[in-house]
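A protein chain is absent from this complex, but the other protein chains hold their places.
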Amino acid sequence: MITSSPMGWNSWDCYGAAVDEKTVRANAEYCAKNLLASGYEYIVVDIQWYEPTAKNHEYHPFTELVTDGYSRLMPAVNRFPSAEGGKGFAPLAEYVHSLGLKFGIHIMRGIPRQAVHADSPIQGTDRTARQIAKNDSICCWNTDMYGVDPSKEGAYEYYLSIFRLYASWGVDFVKCDDIAREMPHCREELKLISKAARNCGREIVLSISPGPALLEEAEMYKQYANMWRITDDFWDKWELLYNMFERCEKWSIHTGFDHYPDADMLPVGPLRQDYDVNDRTKFTENEQITMLTLWSIFRSPLFIGGEMTKFDDFTLSLLTNTGITDMHRNSRHAHQLYRREVNGNELIVWTSVSAEGGTYLAVFNAGETDARFDISLHEAELYGKYKAVELWSNEESTAERHIVTAIPSHGAKAYLLK
Amino acid sequence: MITSSPMGWNSWDCYGAAVDEKTVRANAEYCAKNLLASGYEYIVVDIQWYEPTAKNHEYHPFTELVTDGYSRLMPAVNRFPSAEGGKGFAPLAEYVHSLGLKFGIHIMRGIPRQAVHADSPIQGTDRTARQIAKNDSICCWNTDMYGVDPSKEGAYEYYLSIFRLYASWGVDFVKCDDIAREMPHCREELKLISKAARNCGREIVLSISPGPALLEEAEMYKQYANMWRITDDFWDKWELLYNMFERCEKWSIHTGFDHYPDADMLPVGPLRQDYDVNDRTKFTENEQITMLTLWSIFRSPLFIGGEMTKFDDFTLSLLTNTGITDMHRNSRHAHQLYRREVNGNELIVWTSVSAEGGTYLAVFNAGETDARFDISLHEAELYGKYKAVELWSNEESTAERHIVTAIPSHGAKAYLLK
Amino acid sequence: MITSSPMGWNSWDCYGAAVDEKTVRANAEYCAKNLLASGYEYIVVDIQWYEPTAKNHEYHPFTELVTDGYSRLMPAVNRFPSAEGGKGFAPLAEYVHSLGLKFGIHIMRGIPRQAVHADSPIQGTDRTARQIAKNDSICCWNTDMYGVDPSKEGAYEYYLSIFRLYASWGVDFVKCDDIAREMPHCREELKLISKAARNCGREIVLSISPGPALLEEAEMYKQYANMWRITDDFWDKWELLYNMFERCEKWSIHTGFDHYPDADMLPVGPLRQDYDVNDRTKFTENEQITMLTLWSIFRSPLFIGGEMTKFDDFTLSLLTNTGITDMHRNSRHAHQLYRREVNGNELIVWTSVSAEGGTYLAVFNAGETDARFDISLHEAELYGKYKAVELWSNEESTAERHIVTAIPSHGAKAYLLK
Partner (left out) sequence: MITSSPMGWNSWDCYGAAVDEKTVRANAEYCAKNLLASGYEYIVVDIQWYEPTAKNHEYHPFTELVTDGYSRLMPAVNRFPSAEGGKGFAPLAEYVHSLGLKFGIHIMRGIPRQAVHADSPIQGTDRTARQIAKNDSICCWNTDMYGVDPSKEGAYEYYLSIFRLYASWGVDFVKCDDIAREMPHCREELKLISKAARNCGREIVLSISPGPALLEEAEMYKQYANMWRITDDFWDKWELLYNMFERCEKWSIHTGFDHYPDADMLPVGPLRQDYDVNDRTKFTENEQITMLTLWSIFRSPLFIGGEMTKFDDFTLSLLTNTGITDMHRNSRHAHQLYRREVNGNELIVWTSVSAEGGTYLAVFNAGETDARFDISLHEAELYGKYKAVELWSNEESTAERHIVTAIPSHGAKAYLLK
């Protein structure tokens, strides 16, 4: 059970399928030193850690993967040397834990095609991979796995066997891919995975991908996952950020105790290092402020996508603003208050209640020009006189009936009113 | 501008198209004496007050209506005697005001077909009804009007002329029909009506019907109406009440200052008096408790549909429960917390914050058997120890981690936790 | 019962709603002299003959129409002087008949709104217009009528009363508008109209408009109408002609004895005379050849849309080509043989069997450049040696295995092979 929305780092945005142990250790060390105090605690190794030849963000169709004798994927030792001798991620997890952090991995729904073709056994059963694979269930963007047929004897045992393995390694977080948007046809398979995660003997946060998840399945996600992606892969493009307002609006009432709709990783700082070590986020500083403001009032999980060891001051300050991380932790009942055209610009206002008292107002200028907005407090059903703190600037003022504020194009402000 | 969700009485459920002055006066008197203190203040005359021959809930196609010389409908004097001599609803409104109440009427979008065929003038213009009517815009269930073409000169003047007439009568509330669900094709016509209502010289609440309104037009409704129906006509059937949970869930984040999604009138007490004076609501007492609980935490407008002068004790107590009417006034950020199957029953939990402090939890048993539920406070993100008052019973207890409660089938409980 | 697809003239394309008696007489005289021998025999007065103020192709919303005392429309005497004294179209029909031609009129589905508002009686019944009108059934482009509710007593009697009136005038052809594409909601009304037409005491061809008719209703149209429009209004634009290939392909198997899918009037010669007497068809000669070829092999009704008295030689020759009008009469089992890209041009080939022996092949160049095509006779399942006559040029040749032919862009050739 988790009582606040998870925070941490994920290797995908900066290394794609090619993350290695050295990188993970370096980022973990940076995180422990600079970001853990702000709440960032999960270090997550993303996809293809079981593939010896992975080089960048691209997948290798039908390539040979590392498996154990029980249809289970194992870390490629050439990329994760500490995994040698069948130790899996246990040594790396142990190191991450030693820094005060938690350790996570990515998995794909299903069972390796290799294991199905080899008809490998399922641990602790007399069943084989071929007997539990679902013939017509494949991922459309990756060739590693077949889906598992939940109606087959041995299906649950397979999933339990992999989660028990991860538990034995010390895994705290599993991001299960190729499932969140695959509804309703993968609903029973998700339930099986969820049950295995909860019965594996270790507290493991279950994050599911990719999005967009289906709104009409909201109650199901709430019961069977801790986080679910509400969007396809999010990258450093304004259009994607702009569209997130609507996604967050729709999902806002489904955020709460132990379950958090997920707007995806934060593409900040150095990205796509597998292609170009000089690549940096294309987002402007204002756009990054908009992103952090929206993610935080909405309580999306906050997973840093950039190579942290090369962060500049702005990026670090963006992620560690105390007012904002407090809002991320304390925001309750968040929802869009309204969205409207104001003098040719697009004004979006969100509100929420702070668990520590007071009301949050987040004000976004989604338009293309800098603008001055007059925000009526009555429209937020705030009728008295308030002390207002703008969280990014830490400026304090008295507010009654109105807040008048200048916001640059694509920028945002966040207020806590008491 | 209204700062809480409107409450009052509407003649439709008990008299259909056939309400008359005597009935309105009698209900107004009862309301002033018994319900005004609880907040019920609007007395609304529903459809066909301009039709001399209306007898019950049925419409008379193509029948003769009462109009003035300016394409405007006027009360039928045989049904509203005080309207004689062209005084319209002014005398009746005056009487209602004298009781401390407010007065409302129903109108249909558009201009009378009669006026179009007679090509009557539009007041204060050189235009005629025929010039502003929209050829292909008719209501599919009533033959009285043609829609007005917003692009035509004289269209706004027509709407302004009717709202000025209503303002001169002392009308405080207009329920405009045949428009709320007619989107997007009637969007511009709604904007015209809204503008006329706001510029007529009197504060008039604009309520629009029928539903279901379109969720994707939410921001537009928020700007141009004070209330909009989220459902087709609501009557005393469990199935309709059951479906309202989903409607309210979807609209919950669009309720606030000056704008209230409307779950329709409350079919309580004596109904359909035009057909049978002995007819009473088919809802059980538990279902009525469920209805009031949902409408109140969601802050739907509360318009009584029954013949009030014949209310029994239960009905009066249902509507005047102080805890519930307080919740209706103070509920903020309401939303469904979850909805799930529990031991074969369907449990629905809503939450909101009270403007006066504390958290509301409404717990519904939508299943077919009485049941006992264990409500985790952690799931509502309530982690401390609380004083809990159940509003229907006024029972007080201490709650920590859980509330365990027995709820009959189709029934509800409402808690205020502080 | 008709055994070949109707041919004639219709006033719409050249005069819109404003046709008058003088024009009809002049065109009838021209037709009798120049086109009757080729089969053009129906002279049809199109819409609004009952409206005194009609001036061109535009409709006058809610305008006053001429009716008799029985809810029936009557010709406007200012436009049709011979109709004076309640004689209706009888004198004009008599004149048309005297020329050896047949006489037709256009009507709108339904009953005049005027009659409904005046609550006029239905002839031979104790019912009134208001009692049979269907509240919510209106035409979206013309305000003259309400639909008739087929379930009402008096509905059939109304339609019978108008068809008996037309029969008494000597009407041979009725084009009923606002119905052909209004399926399935107007299906029962069409059946009523069809029954009235067949029981009125005179043989009347029933043509229904506007299109596009619905393919899935084909068997219904075949039973209840003689012609039905397969397209919205067709005008002199290549794009509309190009799209007709697909419409004709889909409807080809539904053409036969007594029922003919209708590709609409032929916009040839002088058009839109109500706006500009110098206006001529925008179709090139090749496009007109394509149109006549497709309409004829497909057996669409052939109704001339232009002002005939001002025809040039080409137009007259186009319409009176003996080979083509023979094909229109004798074509059987017509269908598209194939449609494909050939060297960047689009080749379309149709085939049919002649009732008098032989096979028709129509070859269309729907592409944008002149081209030479090699048409395999095997693909038409013609395996022998044939005498081939090209119908437009009347050139004769011997064909075996192939016909090689040059066709200009947007042009066509038509062959009869024996």
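Letters A, B and C mark the chains as written, and numbering starts fresh at 1 in each.
In this section, a residue touches a chain if its C-beta (ideal position, glycine included) is under 8 Å from a C-beta of that chain, and two chains touch if they have at least 3 such contacts.
This one's a predicted model, so the numbers in the text were calculated from it and none came from an experiment.
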| item | value |
| --- | --- |
| Touch partners, limited to displayed chains, of the chain removed from view | A, C |
| Touching the absent chain when the full complex is considered, from A:138, A:167, A:316 or A:389 | A:138 |
| Candidates A:57, A:97, A:130 or A:187 - the one touching the absent chain | A:130 |
| Sole contact to the chain not displayed, among C:212, C:256 or C:408 | C:256 |
| Subunit C residues that touch the omitted chain in the full complex | 1, 3, 219, 222-223, 249, 252-253, 256-258, 332-333, 335-340, 351-353, 355, 378-381, 383 |
| Residue ranges of subunit A at the interface with the undisplayed chain | 61-62, 113-114, 116-117, 119, 130, 133, 135-136, 138-143 |
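The rule we apply is simple: only the chains that are shown with their structure count from here on.
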| item | value |
| --- | --- |
| Required minimum of steps from subunit A to subunit C, each step between chains that touch | 2 |
| Length of the line joining the C-alpha centres of subunit A and subunit C, rounded to whole Å | 64 |
| Distance between the centres, which are taken as Cα means, of subunit C and subunit B, whole angstrom | 52 |
| Rounded Å distance between subunit A and subunit B, as computed from the means of their C-alpha atoms | 42 |
| Set of subunit A residues in contact with two or more other chains | none |
